[in-house]
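A protein chain is absent from this complex, but the other protein chains hold their places.
A, B and C label the chains in the order they appear, each numbered from 1.
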Amino acid sequence: MMIRNSGLPFLDFKTYGFLKRLLFLLTSYFVVIFVLISLSYVVVANLPGDYYISMYENTSTGFSAGNADIQSFFQKEIGYFGYLYDIVTFNWGYSFLYAKPVLQIIGEVLPRSLLLVVSAGFLSLVFGLFLGIETAVRKSHPIEKISVFFNSAVDGVPEFVVGLLFLIIFSTGYTPPSLSVAEDYTFFTIAGYMILPVVSVAVANIPGMFLIARNSVITDMVHPCILTAKGKGLTDFYIKYKHLLIMALPPVLSRFGIRFGFILTGALVVENIFSFPGLGTLFFEAIQMRDVNLIRGIFLVSALFIILMNMLADTVIHIIYPFYNEKRDINDVL
Amino acid sequence: MMSYRIMLLLLFIAVLLGLLFVCLKDYEPAYYQPFLPPCKDHLLGTNDIGYDILTVFLLSVFNSFVFAVFVSFATVVIGTLLGNISPFLGKQSDFLLRKTFDIIIVIPNILLLIFFSSLFKPSMFVAGTIIVLLQWATVSRVIRAKAISAWRKGYIVISRQMGASKGGIFFRHILPELMPVIMVMFVNKLRMALFAEATLTFLGLIDLSSFSLGKMIRYSTNFYYLDVWWNWILPPVFALICIISLVNFFGLHLEKVFNEHIRGFPV
Amino acid sequence: MKKGEMYNNLSIKNLTIKYRLKAHEILALDNINLDVPVGKCIGLVGESGSGKTTIAKACMGFVSGNGDVNGSVFVKDTDIINADKNIAKKLRGETVALMFQKPEMYFHPNMSIISQLAEIFIKRRNYNRNDAFKEASEKLSSFYIDEIHQKLYPHQLSGGQLSRAMLCMSMLLEPDILILDEPTASLDKRHKELILEKIQKYRTKSTSILLISHDLEVVTNICDDIYVLYFGEIVEKLSNKKFCERPAHPYTFALKRSFPFEGSKKQLMGIKGDVFSRIVHRHDESHFQHVHTVNVEESFDNHSHIAEGGCLFAPRCPQKINQCFYEKPLEIAHPEGFVKCLRGGVVKSLHVVGVEKSYSTDFRMYIPRFSIYNGELYSIVGETGSGKTTFAKIVAGIIKPDSGDIFFEDVKAEHAALFSKHVGFLPQNPFSSVNPRFSVGEVLYEAFELKRLDASEDKITEILRSVKLPTGSEFLGMNVMQLNAGSLQRLCLARALIGEPSILVADEPTSSLDPSIQAKVVNMLQTLQVEYGLTVLFITHNITLAQKISDKIFYMSSGTLTDDYTGSISKCI
Partner (left out) sequence: ACAENSTFYDKVVIGDTKGNWGYPNPYAHYPRGPGYTRMSFLFDSLLWKTNDGIVLALAEKWSYDKRGKKYYFKINDNALWHDGRNVTAEDVKFTIEYYKKHPYGWVDVTDVKTVEVIGENEVVFHMARPSAPFIPNVAASMPILPKHIWEHIENPYNNIQKETFIGSGPFVFESSDPVRGFYHFKRNRNYYLGEVIVDNLIFSKVSNPLIFLLKNRIDVSVIQPEMIDILKKNNFKIINSQSSWMKKLLINHNEPPFDNKLFRKAFYLCINREEIVRQAHRGFAEPANPGMLPKQHMYYCQNNNMLNYNPDIAKKLFSELGYRFENGVMLDGDNKRIVIDILVSDITAGGEIGIGRDAEILKKQLEKMGMKINLLHLDQSIIDERVKNRKFTVVLTGHGGIVGDPAFLNRLILCENGSSVNSACYEKNDSLIELLREQIVEMDSNKRKKILCQIQSILSEDLPSMPLYYLSGYAAYNNENSPAWYYTKGGYSIGIPLPFNKMACVNNDDKE
């Protein structure tokens, strides 16, 4: 309040309010990130076994166990604060498994996973919203009935089931490609390899987004303000994709933020089915081999990514409608 | 809605048969020759270890369903309790709780589950508990939002103005108001639990010693190269899809029933 | 269109709208005909739920998804209801615009006010963004919404600010037909005046306004003609002047009486009964579908039916006759409009022509013309000895006038029986008007006997209950002298009401009572007036009291009656 009146005359108070809320959001995200970092430290530090054991001990080769040289090389413990410091300074350690810095290896793999997750996520968001709006305004049209029926039927069917069904369908004719066989990366090869995983993840997630969006739109569609908009003589298209959309978007986006974790999960599983060399595959391997730094790195990166998506969703909500969260405040209730 | 009823009936029958098997027969089915094709004695043939697939299938449906009910029930109960607690405890605890939701929600569940299962392959019970612990937050978040908007409603403000206690208001007004949401959440979480069980077992993250649909799919897909698609792989896949659709339709139905009086007519 | 007839900007023809609900339908509008001529401002009044907003929306071509619509609404010769969607879209905003009733609901919650206005310019007038916002800002400022508030979101503005913004929005494209649904509902007096001025100014030669309001003051201030809507039917159309002077329909009349006009000190009394809605349904498969009304107290299963074709207002009408329940009233046209009433409008309960009475003491009273309409409460005040009681007694038939005629409901009162049938008399001093040896019961039995009615237990109970007296046999057996003054006066009132007289003449009924009892008796009178349509002639010295309860106050001065006592009251009373 003080700032608004005196300190910062160049900020009008709407912007000020916006910044304040954003700052609040950022600090709370900061807390979340901090907790996650600590969690990753604690959980991983307590993993039984270590890289040395996984790598060298369960072999029938007769490697001399207890070789202090190797062991000490692979079993460095930096302690919690060291870890915090390293994380903050982006020195995320070294992946023994891939003999590269964790950030580098993640940097190599992340784009592929991102492409999978983000394209599937946004496909489902955009498709879901589009279908949701279009069917919601066509109540009791056969198309609406069919799409609602179909989407309700397949909503929540696990990605791996979709992937498996795709595998069945395509293993008879077109072979699901494996990214690994490719020697070169060109747009078309990548697109070719991506298509089934992406479609699997997207198909598994579209129904959910669709139903959420449609629900939201149906409630908003009877909002009197739509009548006002019609009264202004605006076109149907404009009303649908401006008025309806910005009313339906905040709840849909906030659900999307939550769902994003699930999409990521689904992507990991689909990676498994299609032998897609993404973060999921990397993570399984890292866990199996106890590549501690890589485990932490992947955990943090995925968590950060989910946070980022949530943040993005929140920010978009804020931009669309700065008071979305205010209306859910507990202050008036206490 | 017709198909919905029929599916409900089918699920009911399947669960009942599963129950029958659990009660009457030895819980573990007997060994026969592996990979028998479907025949009179084994309507769906036998699997790699020589179990009658139909028996395994029914037991799996039963187990998966019971698991899902357990998980969703626990999730919703915990979620509802914690989602309603903030109006009683105050602003600080509400803040803490909300941060807890936020943290739990952004934790990549699967990664944490992989962690846990690398410590020990959790049994279905333990895995269920972990899922509950990771999932209550989403329920709480929704319930809290609904509860708070309920607490803001005019008649509750008036009740409070007339001196009603918070507890009294909670049981008289808030809980009935939340009931539809809770039911819908329950259905959602039921679906989520089925989903999670199938996915995690498929990935081999849950102890594979009890029967479940995920386990069936996992084992059967190992033999994708054999002629077992129709009798072994697809039954659990379709059963899973059917149960999930059924749960969805049930949820849709509930939502419709609950929303009828809330929602206005389209303009 | 016939020559000489005025061109109608907006013309509603035979509009019927039904809302489908689960078990039944609601008949929101029933065969409405309404014209809004060019350059005119037409008012539309009626109780809540009578269908005003439904009309307003229909004029925009909006009917709820569950509505069935019949008939047409011509906007500048285009039937907006049945026209092509795109044509209707073009008309909206540009030719016809509606200011919605509840602005806080009808604004988009996620857009700032100014952008909701500016987008009209952008989309309809192809302005660029900056110009649109500038223009919108100017417009909003002219509606007294400052720049800070313009940028806010609907939930941050007060009700009044929103309604001004909504009004501004509806006027933005300068439509020829402006429909205003409660434009002043949440405005303070100053803003109300400013806004009314704006509306007045908006009305030009080519534009016309349909104003819907509960605020009769506003309606009478700016409207040329007024339509009165009751239960989805237009029951009366009348000019502003007539509305102010004397509306014909008992509903309009009652509505007007319920409104607190400026300067009026009368206590407000609502219209008897309540409406909920008019529903069309059938009880089960074997029944025919039928229309009937449902009151608030009644459930859908247990409701009163009115016979098909009866007057809708009949159950609430104080002057209903049997015919009202089965005969549909037709429009009775008069130069300034029409009225739908079987009795041709509010009847005169009492009409006095040229009554003259002189006493030997040089007192002469002459009343050339005096009438009370059904359900009204008139007070007569005046100096002592000016002839109030004389007049009262003449009306009650106690004194015969020297000359002149008295009519009850247009029937000339020629013999005593008519007087006793039509008039109940409540004397000044209750103690002297009952036999001190009588018990309560005996007093009432006597009255029943006198009026040649059967005094059944039920009737006595009912009559006692209507004046809020106990009904037990104990009470009936009590000697009247044991009663306190208030109870006794109420007993007298009950006695006067036996036989359902249409006029109650009360000659200073409260002067001998203490203030509290006086208040109770007066309240009772008013309740009776509303509930039973009792016409009351109230004689008192207490002008303040008269102002509180009367529709009109007459001043008696040495035998002449004048009604100019109410000079200070607003023009519309």
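Please note the rule applied: a contact is a pair of C-beta atoms (placed from the backbone, for glycine too) under 8 Å apart; a residue touches a chain by one contact, two chains touch by 3 or more.
Everything numeric in this text was worked out from a predicted model, so none of it was measured.
Seen in the complete assembly, the chain not on display touches A, B.
Touching the chain that is not shown, out of B:Phe88, B:Phe171 or B:Tyr224: B:Tyr224 (per the contact rule at the top). Only one residue from A:Val44, A:Ile87 or A:Ile105 touches the chain missing from this view: A:Ile105. Those residues of subunit B that touch the chain absent from the view are 28, 31, 34-35, 48-50, 117-121, 204, 207-209, 219, 222-226. On the side of subunit A, the interface with the absent chain consists of residues 48-50, 53-67, 69-70, 73-74, 94, 96-100, 105, 108-109, 171, 175-176, 178-181, 183, 273-275, 277, 281-282, 285, 287-290, using the contact rule stated above.
Note that only the chains that are shown with their structure count from here on.
In terms of the distance between Cα centroids, subunit C is separated most widely from A.
Separation between the centroids of subunit B and subunit C, computed from CA atoms only, is 60 Å. Annotation: 63 Å between the Cα-based centres of subunit A and subunit C. Mean C-alpha position of subunit A lies 22 Å from that of subunit B. Shared interface positions of subunit B, i.e. residues touching 2 or more other chains, are given as 265-267. Residue numbers of subunit A whose C-beta contacts span two or more other chains: 139, 224, 227, 327.
By the touch criterion stated above, subunit B contacts subunit A in their complex at residues 86-87, 90-91, 94, 99, 102-103, 105-112, 114-115, 118-119, 138, 141, 145, 148-149, 151-152, 191-192, 194-195, 198-199, 202-203, 217, 221, 224, 229, 233, 237, 240-241, 244-245, 247-249, 252, 255, 263-267. Subunit A contributes residues 28-29, 31-32, 35-36, 39, 43-44, 47-48, 139, 152-161, 164-165, 167-168, 171, 215, 218-219, 221-222, 224, 226-227, 258, 261-262, 264-266, 268-269, 272, 283-284, 287-288, 298-299, 302-303, 306-307, 310, 327-334 to its touches with subunit B in the complex. Partner subunit C is touched in their complex by these residues of subunit A: 12, 14, 139, 223-225, 227-235, 238, 242-243, 246-247, 250, 320-323, 327.
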